[in-house]
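Apart from one protein chain that is not included, each protein chain of the complex appears where it belongs.
Every chain is named by a letter (A and B) in the order it is written, and numbering of its residues begins at 1.
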Amino acid sequence: MSVPGDGLVEIVGTGGALPGEPPPPDETRAVSHGRLVLARFTRHRLAMVGLAVLVLLFVVAFLGPYVAPWSYTKKDFTAFLQPPSSQHWFGTTQIGADVFALTLRGMQKSLIIGLLVAVISTGLAALVGTFAGYYGGWRDKVLMWGVDLLLVLPSFLIIAILSPAFRSGSWLIFVFLLSAFLWMVTGRIVRGMTLSLREREYVLAARYIGVPSHRIILRHILPNISSLLIIDATINVSAAIISETSLSFFGFGIQPPDVSLGTLIADGTSSAFTFAWLFLFPAGVLVLIVLAVNLVGDGLRDALDPNSVHK
Amino acid sequence: MLGSTGRVPAGTPVLEVSDLQVTFPGRETPDVRAVRGLSYTLAAGEVLGIVGESGSGKSVSSLAVMGLLPGTAVTTGSVRLGGQELLGLKDRELAQVRGKRISMVFQEPLSALTPVYTVGDQVAEAVRVHNRVTRQAASARAVELLDLVGIPYAATRAKAFPHEFSGGMRQRVMIAMAIANDPDVIICDEPTTALDVTIQAQILEVLQAAQRETGAGILMITHDLGVVAGLADRVLVMYAGRPVEVGSVDDVYYRPRMPYTMGLLGSIPRVDERGRSALVPIEGTPPSLAALPTGCPFHPRCPMAIDLCFTSEPALERVGGPSHAAACHLSGVIDDQDLGPVDVYPVPEIPAAAALRLPRPDRPHVLDVQGLVRHYPLLHGAVIKRQVGTVQAVDGVSFDIREGETLGLVGESGCGKTTTLLEILELKAPQQGRVVVLGRDTSGLTGQQRTALRRDVQVVFQDPMASLDPRLPVGDILAEPLRTHGTPKDQVWPRVHELLRLVGLQPEHASRYPQHFSGGQRQRVGIARALALEPRLIVLDEPVSALDVSIRAGVVNLLEELKTRLSLSYLFVAHDLSVVRHIADRVAVMYLGRIVEIGDVDQVYGAPAHPYTQALLSAVPVPDPRKERARRRILLQGDLPSPADPPSGCRFHTRCPRFAALDENARRPCLDLDPGLVPIAEDQQAACHYAEPLRVV
Partner (left out) sequence: MATFLIRRLVNYLILILVATTGAYFLAATSLHPRANVAGRNPPPPVAVVDRQLTALNINDKTPVLDRYAIWVKGVAHGDFGRTWDNNSVNAEMGRRMGVSLRLLFVGTVLGSGFGVLVGAYSAIKQYRPSDHAITLVSFLVLSMPVFVLAVMLQIAAVKINKTVGHQVFQYSGETSAGLTGGFWTHLGDRLQHLVLPTLTIVLGQIAIFSRYQRNSMLDVLDSDFVRTALAKGLRRRAALLKHALRTALIPAATFFAYSFGLLLVGATFTEKIFGWHGMGEWLIDSILTNDINAVVAISCFTAVLVLIAGLLSDVAYAVLDPRVRST
């Protein structure tokens, strides 16, 4: 069993390439092509909408608390379980906490975790993938066996088992655990691409010039898979957010007094039928974030890697 | 014959194309005008060759005729098949015509067949689409067709999948599908470009047989002037989306009236001509179809261009003979003075190399390869990977290169020539045998010594796009070898600029990315990188085969010039025997991991002694219609045997025409004894029990 979202990485991330058989890297790119990429992206209307929504959500999450009438720690003892009003935009909870302020707080955590996990896991995938792919041989075998093992390990269960550790410790441990179980599919794709890049004539040429292997990986391999990495990192943001909220939903993720969208939704679920605002607002925001990220990722793939599919 | 529509008498026009225009509207980019007014008529039983380089619009126009262009393309004009207008037909109506009255053979036999169905089913499908016949009848007909195009054991092979067929065999399957319904027109879009030269000869033979069988008109699209010379009745030359010259083969080949056609004919090296005079290069590159120059699109490259050429595009007008026309303002002048390529284009002078003035035995070795062996495990399956045998890619290859000379290593795909080259470049101890570079045995090198030796041995690869990192500016690409080998910082950029000038580029080009260059320019960058460390030996892996014909000559000339100026030695690996004859001093012919013949280039080409060399040379088409029509090819039977399971005795005996002519007793040595290289002439050795020189070109 793997962390929720693995599949998502696969579909939205690789654009129909066979696992282990990556699309040929796009070669028609350079400085002035940056403009072409930008043009392709801006033409993608849904992606632009996604980007706008995402920017807006970030602004709201991090600047909102300064304008909102209530902070997430303050409780309104005059209003328990009130539906949305001009005072409490998203309503209040059983104990009089402001749902809007809580949602903002949860958004901050979920967004930060999503970004961190995406960056760390994509970095890990790039490192392991290029290393295994370029050097090959026993190193490749060992690393790929490790990837298989991680894919077989029920990651949801492992993180859940270890959750007491971050119950007391920092949520950063949670971030590292999430990253540790999110990189394998990307890592495999990176390895596959490296395998084909390794046979590329410009890599061979560098080798026959005498350029050392680590320099070849840094200068020739990594830059040429960068579009894949950018796309996958984007998609991993949404995968990470879904994983984080799922774990938090069942109490295995972010621990009180911290809040994330997952814990908020969990709290709201029990009263979802009667006090719908407790559930609908955090859930709506969550879906909006993930949807926006996915749309941006889709647009990025269209723009960066037009040869792969959406031609 | 099933589905016969009644044969159209030879000479009746079957396909009339007039003023065909195809435009691909751009979104971020300007519109691409791929075809700009193409007209021709094809008669039953006729072969019309359409010749042009990549981007000339030749393939797009044929897809437009078939109605197979993507929906985004805008096609105008008229395409009439036996009087019926095809443009604007609905899917259903087109489907009734396609495959029945007009059919097509595509360039890429590897991807043109659906991988998940057997070839028999795919041929039978072509039958069933247009005929109400039972499944059994269609299958039987499919076997019949496969047999007709020369697939051995057709009944059994019909049950095989495309991946179990070689490229040549797949192309035969394509031809079988194309003739299944006895069409009036067969369009062949570069049908042999992806194939080896001996297989090409087989396929051209099959196409001729197919034409005899169906009496169809054949539209033969190619970039290779040699292929159509012996096959076509008429030739149409395309440039930048327009026909620029059309006429009978003899008119176009012997009396070209458009400078572009002249340049094309002058720039091809000939397998049948000795002598080392430089080729006639056409300067510049074909224009982008999205940004055509005003006036005649050829004027930027034309040595004869006058003011008029800059402003007005010439129409295709009659010149000379009744059916001969050219689109050139000066075709009248050319015709009056009967100018030839050499009169129009300046021929560069290339001095002979100083080192070559010494006799061969007196020059030192640059490379000495003895008994080189490279075997690797044969793995099978995509999901299921396991070893099923050993590929004997290179199996005991010996040759040497002396200072200042070029050794051409030729052979068809799968013969082991590229493996040989990569083994040498590794500079490591081979599995067996010895590689000595500049007097140093590679087996004894330390890591440091190996890196140091890399300065002296450099490589130029085939694909000028794939061999340059698209993420680095050209300057950085050229600086990489310098930095790696510790060139002082302040000397790196002056050297980069010097290198760019050396290969005919500008120092300002250093800041541009590879994709901003044309194929020929990129290959020049690749050559400059190889020269950066002032090597003594350059290994060239098919350095011009990915380039357009008109650009090839310039790169070949550059290589020759550099060799002389910098006293380099070349190991030139190629499948194109004409280029090798032009550039090499000596040649080695490989077959199934072995060298079967080696020696002086003129000696080997002039009087090849090994039956494989003879077949290879006789298969190379020559851009000379009369000669081509008179030639008799030595056709090889079947495909290359698997290098994992080479035949006993002489590896060539399974396909050897000489072996086939021998009696039982005389065959014995070929079956049992592996022949070694034996001297035939002063500098010529062949590995054949019955070696006998024979003139074939």
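Note that a contact is a pair of C-beta atoms (placed from the backbone, for glycine too) under 8 Å apart; a residue touches a chain by one contact, two chains touch by 3 or more.
Fair warning: this is a prediction, and the values are worked out from it, not measured in the lab.
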From B:Arg33, B:Lys58, B:Lys100 or B:His223, residue that would touch the chain that is not displayed: B:Lys100
Touch criterion as defined above, residue of A:Gln82, A:Thr122, A:Ser238 or A:Gln255 at the omitted chain: A:Ser238
Chain B residues that touch the omitted chain in the full complex: 66, 68, 70, 91-92, 95-100, 103-104, 106, 108, 111-117, 125-126, 129-130, 161, 163-164, 174, 177, 181, 380-384, 386, 388
Contact footprint on chain A, counting only the chain that is left out: 1-8, 10-12, 15-16, 18-19, 46, 148-149, 151-154, 156-158, 160-165, 185, 238, 242, 245-246, 249-252, 265-266, 269, 272-273, 276, 279, 283, 286-287, 290-291, 294-295, 298, 309-311
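The rule is short, and it goes like this: only the chains that are shown with their structure count from here on.
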Centre distance in Å when chain A and chain B are each reduced to the mean of their C-alpha atoms: 48
Residue ranges of chain B in contact with chain A within the complex: 27-28, 422, 425, 450-451, 454-455, 457-459, 461-463, 465-472, 477, 480-481, 484-485, 512-513, 515-516, 526, 529, 533
Residues on chain A engaged by chain B in the complex (per definition of touch): 27-31, 33, 36, 39-40, 43, 200-202, 204-206, 208-211, 219-220, 223-224
